[in-house]
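As you look at this complex, bear in mind that one protein chain is not there, while each of the others sits in place.
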Amino acid sequence: MINLENRISKIFKNLKSENKKAFISFTTAGYPDEDTSLEIIKSVADSGANIHEISFPHAEAQADGPIIQLANIESIKNGINFEKVINIAKKSREYNQDIGLVMMGYLNNIFIYGIDKFAKEVSGIIDAVICVDLPEDVIEERLLKEALKKENIALIKLVTPTTSDERIQKLVKDADGFIYSVNVAGITGVKSAQIDMVNSQISRIKKYTDLPVVSGFGIKTEEDVKVFSKSNADGIVIGSGIVEKIQEVSKIETNKSKIADFVKDFCSKLIINLNS
Amino acid sequence: MINLENRISKIFKNLKSENKKAFISFTTAGYPDEDTSLEIIKSVADSGANIHEISFPHAEAQADGPIIQLANIESIKNGINFEKVINIAKKSREYNQDIGLVMMGYLNNIFIYGIDKFAKEVSGIIDAVICVDLPEDVIEERLLKEALKKENIALIKLVTPTTSDERIQKLVKDADGFIYSVNVAGITGVKSAQIDMVNSQISRIKKYTDLPVVSGFGIKTEEDVKVFSKSNADGIVIGSGIVEKIQEVSKIETNKSKIADFVKDFCSKLIINLNS
Amino acid sequence: MTIEEIKNSLKNGPNDKGYYGDFGGRYAPEILMPNLIELEDAFEQAINDKSFIDEFDYYLKDYVGRPNPLYFAEQLTKKIGGAKIYLKSDHLNHLGAHKINNSLFQILLAKYMGKTKIYCETGAGAHLIATAACGARFNFPVIGYMGKDDIFLQSTNVLKAKLFGAEVVECVDGTGEKGVLKDACTSVLKAWSSDPKAFYCCGSAIGPHPFPKIVQYAQSIIGKEIKKQILEKENRLPDAIVACIGGGSNLIGCIHDFLDDKEVALYGVEAEHSSALTNGSIGIMQGFKSFMLQSNDGSATLDTKSLASGINFYSCGPEHSYLKSIGRVNYTYATDEEAFSAFQLLCKTEGILPAFEPSFAIAQAIKIAKEMDSDKIVVINICGRGDKDIDTAERMLGDKLGK
Partner (left out) sequence: MTIEEIKNSLKNGPNDKGYYGDFGGRYAPEILMPNLIELEDAFEQAINDKSFIDEFDYYLKDYVGRPNPLYFAEQLTKKIGGAKIYLKSDHLNHLGAHKINNSLFQILLAKYMGKTKIYCETGAGAHLIATAACGARFNFPVIGYMGKDDIFLQSTNVLKAKLFGAEVVECVDGTGEKGVLKDACTSVLKAWSSDPKAFYCCGSAIGPHPFPKIVQYAQSIIGKEIKKQILEKENRLPDAIVACIGGGSNLIGCIHDFLDDKEVALYGVEAEHSSALTNGSIGIMQGFKSFMLQSNDGSATLDTKSLASGINFYSCGPEHSYLKSIGRVNYTYATDEEAFSAFQLLCKTEGILPAFEPSFAIAQAIKIAKEMDSDKIVVINICGRGDKDIDTAERMLGDKLGK
């Protein structure tokens, strides 16, 4: 068994030594269909992304904007389910052992699947879990955290513009992997992030933790990435930006590998913008 | 000045001596138009009708059924007004000095015209007034009665199926001319009168008065007249039956005198049926 | 009160012939006279029968939901910047209008009299649904007479009445082409004449005696509550009471208890194009003498028009003509535009959706409140809710309605 915690730490350590930021991509499992979504993850890995978030879709996603929400609904309509998402994660890991893999979504899927069963199932496969609706005072937060810890999987904490310093201290206390700094109040893919506010939020976080801090929400275009390459984040997450591209290309293209290649090219360009 | 009270008394006295019933016709002044309605009255007089009721139209007639109500509305639309109705009465009297003339309608026209002015204006012209909405306990009943009395004009009382014996006694006490026995509960021209009930109502009235009693409402056809020729009434009133005929004929005929002739023929036939 | 005061009280109602001064009376065809007398006797007996009054009070409370609040309209008061404005909330009654006070009373009276069938007329349909509901509650068949045009305009009320099991008869004028409240009034009197054993539940303070008195009696609960509530809240009587008037039942209901309180100014607000009290002349129709909009010779009513079906009536109850003749009540009118602005203003400031009818009262109340000092008090009767009127409001507002 690979020490998974170490994989994410190692990624950030290496990047730091090269004075680079982590490029964290995000795609929706099952979108535009099960097979293609796997190909996309593979090609994102090939593009040099450091960490990839595999989103398991949820129809009532509270934090997702229209782009990701549409992908969620489409993939659910096409028959994706949580079990299949785990399978996609497994195959992604088989294909690439270096990339950090994060499963991201809403608690209900994990809750229904069974917290312990889930942790065991993804052991050795993924490196972290992000659960949007899992604040620290619900029962399952502790249960999931502990179950994942046994398998060396981090439960990632989110900090948002509304989170007070006091709350940040509480949140980071037993955080793991990295801290996800949400750039804007609201949902994904709608508002643009403002670099000043992003930086000051990350500074606030860094006062209380040595964990890497990644910056997400509101970073979509090559231009955005250029701007945020100068932020004080240790990495940036591109979600709606990539999903939107997949939406566009899959409207005109049905060949899996061509779609995957297109996404790879897009990510490659972003990565160049990030660390140039 | 002719003694008008005597005219109606004389009519009934003469009829009685011949063992005949009074034929009382009813038409709507101004219907189908002002001139024709006058011609109709003249020809009705020619037909041998003993008494004629000139109805002055009212748009919210409470006691009139659809046939007479339509005639009311049409004649009002065609510009009839109370003053013109009085004029029609005058011309009718000029044409025929024997027929009993009764003006019939709703109080409001007389009230607006002025009670005393009205009585003076129709003095020597008409012999009686029937006011549908003028029970004995409204102020104007006494006022109108007294004003008319000065001009020897009778204010006719109505008795209906709902009128108790006690009420009949009160009503007939200072009645004049004749008593109008309303055959059916309700409005004109809708229900058919039942001979047994008509007779018993008239008997009830005759217990308390020696005035002639005429029977109206629900007598429309030649057949009806035949049946009611055997009643104990001293006369019968045909209203809706005649107005309906005028409605029919004026749909296909515009020549005044032809319409009038048609009505005359109809009345003649009824009169034959009444006293044969 | 001294005997003199009692004798001179304006609350004494009509004389024994049904006259308020020169107005009112019982100008009915003979066929109806025995019924009207029977009704009058039964009414007098009922209101002196404690068990009858207890029953009325019980259902006012438990069925109608009375007393309804006398609500201080703080936002509206601020907006207008004059007298304190209170709203009497008859819109909160069961079925959303003051009409149920009267329907309930008369249906109980029908029961008291052993009647087995109810007729009623209606304009906007408020009286229809109230009568249909009370009819359902007390197991009477109800037949409602309603003008053809009103049936079209107030179709939801027709539907409600049918759900309560009532039958609705379309009424037209003599031409057969159109029909409004006055045609329903004439039609129902005809129907009752044909079926005099039935009970006629009259919807406003109009018609032959004793209807104006019965309706006034039933609706006076409104003013009694206002008096009690304003004394509780302000420890004094209001300076003015304002209500709309069609037939005049909600107005007389509001003001009857204040008629002798000369310090309370009373306002009745008609619709501009059916303002019998301002622009009418005295006449006699449909059983009573009152001010009315009529043709020169008295043969017909004039055509009236109002945004609010319920006050689109060519005449008014006779007691109002009397109160006008002695100057006790100020009768005035508002335009459709003024009423519609007032309607919107109450929605936006207080979150209360008035019917169009009381919106005419609101319009007038705003005018007078503006001119009064802030220590003065104006009460407006919100005699119905506006649910029935929102489609029309939507049509009138169009794009101005917002997202």
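So that you can tell them apart, the chains are marked A, B and C in the order they are listed, and the count of residues begins at 1 in each.
What we mean here is this: a residue touches a chain if its C-beta (ideal position, glycine included) is under 8 Å from a C-beta of that chain, and two chains touch if they have at least 3 such contacts.
Remember, it's a predicted structure, so these values are computed and weren't measured experimentally.
Q: By the document's own contact criterion, which visible chains does the hidden chain reach in the full complex?
A: Among the chains that are shown, those touched by the missing chain are A, C.
Q: Touching the hidden chain in the complete assembly: which of C:Ile255, C:Ile352 or C:Ile377 does that?
A: Per the contact definition at the top, the residue touching the missing chain is C:Ile352.
Q: Extract the touching residues of chain A with respect to the undisplayed chain.
A: These residues touch the chain not displayed: 56-63, 65, 69-70, 72-74, 76-77, 80-83, 106-109, 111-113, 132-135, 137-140, 157-164, 167, 171, 182, 185-187, 190-191.
Q: List every residue of chain C that touches the chain not included in the displayed model.
A: With respect to the unshown chain, the touching residues of chain C are 61-63, 65, 68-72, 75, 89, 92-95, 132-137, 139, 156, 159-160, 162-165, 167-169, 344, 347-353, 387, 390-391, 393-394, 401-403.
Going forward, only the chains that are shown with their structure count from here on.
Q: Mind checking the centre-to-centre distance between chain A and chain B? Centres are C-alpha means, answer in whole Å.
A: 99
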